[in-house]
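The other protein chains are all here in position, but one chain of the complex has been omitted.
Then we have chain A:
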């Protein structure tokens, strides 16, 4: 048998800078381990020369600089194979020569060593908030990765989109709190230790806020009032798109974050939980012209960034620069990156931050048929990955309902969030909007089906659920920006007092409002997404933009699991109810007819009188009944939801379910825990099958069997 090392082209032909080398292979880009050596390949259109720079791990000065011979350049790529390198002990980077001509978009600077855009591990921030060594040359260093993780028979789960219950969390926030009880708080390993909690809750997909390497020290500063260090905590500012965040790994100090993330994904999969990543391709950590040169700017500024005709950075992301996603080379990098995470890390889906930017051309104009978004939709490796767009950007492009989707893309449904919140506070006209949202927003996704809609009431951006019912306005003073940051249109209501209160009436109403939101969310067609901690009423003290807080403001306080056990039990029961009833998880929209003549239409709307919905703007009552015969598979129970946002109780006349079935109570937020929801199969029979009194600001869910 011919071993890999016996290949006739894996031998050195050159001696360069004291290292044995040969011409490299231009693809794949990045650093790839080959028998006896490493293949390095990098692209630049405008560079005139490229030098590979090698470091011993953490050494200040390079151990070698190897100018890549022009004979090794192919097209606009430089590649070189270097032999005899200690895979674990080296770091690498590049120096590029080329024009410094900002007006023409060129910002080459051979004094700066730049990080490989395809680096699979990046050193320099090996432990969270470790000493940043401000003076160190080349702070963010490319490293090599072993890519031999033993997945055994694991692969992405491919759960049908409509069956997902997504749980959005920040890796560090989830277990950093001292109460988490895990061995390695604030890490991927810590999250893995909490899998039993996720299983018990019933979710089947975790969506992780950014885990690509970022610099938590970026724009760090002291809060002048509290003295607290404010950092880039959320990480929506990527240093390298192929490298996992070392500081989120318990083993980051050993450079083993790649294996730790994979072990997490494998274990989540083993327990039936998918992993979706929040990916940030709209900008990088290099900021505008005042920012540092870390990678892209020094490699091919004009290719990687959208520039004005005068060479300034367009800022559609609100962070200083905009990645030039529809340049063919950058598009290729984004596709390579997602393929890498899907194939190498078995990631199940991606949520694209400010995805509307991905549909802009190189001058920023929205494209009718954006090639990147189309390519991702049809990619062979990503073919069964979930693709979810945050369908807006900071440049004013708002595409909820109109994001170019190619039959593949789903969206974070921002309209769902806004309409649910308005309805919950009893806003005028809320009933009509709610009817659309409960159906999976056919007004937005009429030809795409309900599974195009990721429904949420809260997410990392904005108030937590507890704060949504506890504050009228944001309280972001601790962010050090005079409360000017964060959204102002929260559609929130404090229920009678701003912030924590001992007023029992206010607290009871808040408790009910949180349950109302969860009940509506988990009853809605489409894909529900919960913000981690909302199931136990986690508060951020009214901060609706906690991007800079590595503190109790952001951390999941696990003592709440006991303190708010009632709300947690309610959430679990509603999730279980959703998972048990396929009629709540249709991928196609309702037709509002009884085509199969089973006695009920697939969906019907009601008011306080059965079959008479009140659509008037002042209406605060709505009933909706789903016929189980129109569930996927066709054999589900009938279900009914009634909601009253009036400040007094209302009698609802009940529509009759199909013959032979009787209404049982699944949930009634007007009741105190534990009578507010019931376990599957334990739902009590409703005594009066004709009428029910629904308390003020309450939601009732019935099942007929």
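Annotations for the structure displayed:
Operating definition for what follows: contacts are C-beta pairs under 8 Å (C-beta built on N, C-alpha and C of every residue); 3 or more make two chains touch, one makes a residue touch a chain; residues count from 1.
Definition applied: contacts and distances are computed from a predicted model.
Remark: of the listed names "Glutathione S-transferase", "Carbohydrate ABC transporter permease", "Anti-sigma factor antagonist" or "Cytochrome c oxidase subunit IVB", the one matching the undisplayed chain in UniProt is "Anti-sigma factor antagonist".
Among the residues A:87, A:100 or A:446, only A:87 touches the chain that is left out of the figure. Touch with the chain omitted from the figure is made, among A:16, A:80 or A:249, by A:249. Here one chain is not drawn; of A:61, A:150 or A:310, the residue touching it is A:150.
When the missing chain is restored to the complex, the residue among A:65, A:163 or A:267 that touches it is A:267. By the touch definition given at the top, chain A reaches the unshown chain through residues 86-89, 146, 148-150, 183-184, 187-189, 192, 249-251, 254-256, 259-260, 262-263, 266-267.
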